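Every protein chain of the complex appears in place save one, which is left out.
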Amino acid sequence: MTHEIPESDLLRMARDAARDAYAPYSGFRVGAALLAGSGKVYTGFNVENASYGATCCAERIAFYRALAAGERTFRAIAVTGGRPGETETDCPPCGICLQVMREFCDPGQFLILLASRKAPLAAFLPFGFSLDDSTGSV
Amino acid sequence: MTHEIPESDLLRMARDAARDAYAPYSGFRVGAALLAGSGKVYTGFNVENASYGATCCAERIAFYRALAAGERTFRAIAVTGGRPGETETDCPPCGICLQVMREFCDPGQFLILLASRKAPLAAFLPFGFSLDDSTGSV
Amino acid sequence: MTHEIPESDLLRMARDAARDAYAPYSGFRVGAALLAGSGKVYTGFNVENASYGATCCAERIAFYRALAAGERTFRAIAVTGGRPGETETDCPPCGICLQVMREFCDPGQFLILLASRKAPLAAFLPFGFSLDDSTGSV
Partner (left out) sequence: MTHEIPESDLLRMARDAARDAYAPYSGFRVGAALLAGSGKVYTGFNVENASYGATCCAERIAFYRALAAGERTFRAIAVTGGRPGETETDCPPCGICLQVMREFCDPGQFLILLASRKAPLAAFLPFGFSLDDSTGSV
């Protein structure tokens, strides 16, 4: 259990979100389900762009939706991704998304759930960059 | 009128959204209110990051929220921004946001509303980059 | 002539640069050749990333190389792009690159050269976002 929501439910919500991804360039569909401090879940999928640099990942979109809804604390995020028909493997967040998580989450507490493993943010980004404290989060 | 919603209402919603911006680094708060094809409005504010490159603008967040809610067509976006206490001036979308609009909007039809002017996307990004057609949108 | 360098030379340098692009995901190779205030030319090509959002375009890389070499004023940039074997068409800069050009260039003076047309930056990004003056550049 991740607090009130079973982890398997959070992963399922991420998988469901991935179905609607806007991924015409890569064909790689990613879904995310973010459990906020309030207990509500916010989903996201990747939104690609003809100029690849303007692409946004599923994880960040889940964060932006939660922040826009007033959330400021976060407990866990489930992330799944792949091409339709492929066997599911772990799809870890990219560095950009880890950087956004670092801005809002406690690295030792915030959990990242992948298809077959889970670990706190600090395990994914042990020495995060921040402007307050640039000496790493662990 | 922008379809069902008066333009002044869309601008007011953008101004309201800006109040909750996460802008600890610039102090510059931007709000956006996006009128989708369904007639619903999706708001956004800027979400900055210690690594400035991981910052996301208000306009893109409004789009991501709308896309995540299933919208795929868009009519207009109102954008306002500034530092608290400053007189409001026009705050045009940055190039990154224009690039994201270009992916989903008809450049001749999609309207951008600023505090004191309005024009279609094509007036802001006359020769947009896309992978289908790289010869400009006008 | 763009100052000392014929425009056709600048376009040729852009085409040459595109050959070495790191574009394993899109197969779309872009090249840029930037004429700086000193009269020197700096080239760039697109560098893609598995996380599409971490991709950088040819135009920005040309600017970063020039800035790192000490340049602070710019005259013109030639941009070409396409997939190998395709007929060349105009490849206008994306919004992100236009935003970077806006930071360093005079919109009315800085020239953008495409395969079959040329125009100043102001024609590509008429109402640019800046923090000093958010009322547009034209």
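Per-chain numbering from 1; labels A, B and C assigned in written order.
The rule we apply is simple: a contact is a pair of C-beta atoms (placed from the backbone, for glycine too) under 8 Å apart; a residue touches a chain by one contact, two chains touch by 3 or more.
Worth saying up front: this structure is predicted, and the values here are computed from it rather than measured.
Contacts of the undisplayed chain with the visible chains, over the whole complex, involve A, B, C. Touch with the chain omitted from the figure is made, among A:Gly31, A:Gly81 or A:Pro107, by A:Gly81. Of the candidate positions B:Gly53, B:Gly70 or B:Pro84, contact with the unshown chain belongs to B:Gly53.
Those residues of subunit A that touch the chain absent from the view are 26, 28, 81-82, 89-100, 102, 119, 123-129, 131, 134-136.
Interface with the hidden chain, as seen from subunit B, comprises residues 25-26, 48-57, 94-96. Touch with the hidden chain on the side of subunit C covers residues 17, 20, 22, 25, 43-45, 47, 49-51, 54, 56, 60-61, 63-65, 67-68, 70, 96, 99-100, 102-103, 129-132.
Everything that follows uses one rule, which is that only the chains that are shown with their structure count from here on.
Residues touching across the subunit B-subunit C interface largely coincide between the two copies, over half of the numbers being common to both. Computed centre separation for the pair subunit B/subunit C is 25 angstrom, with centres defined by C-alpha atoms. Centre-to-centre spacing of subunit A and subunit C amounts to 33 Å, using the average Cα coordinate of each chain. Touching of two or more other chains is recorded for residues 26, 94-96 of subunit C.
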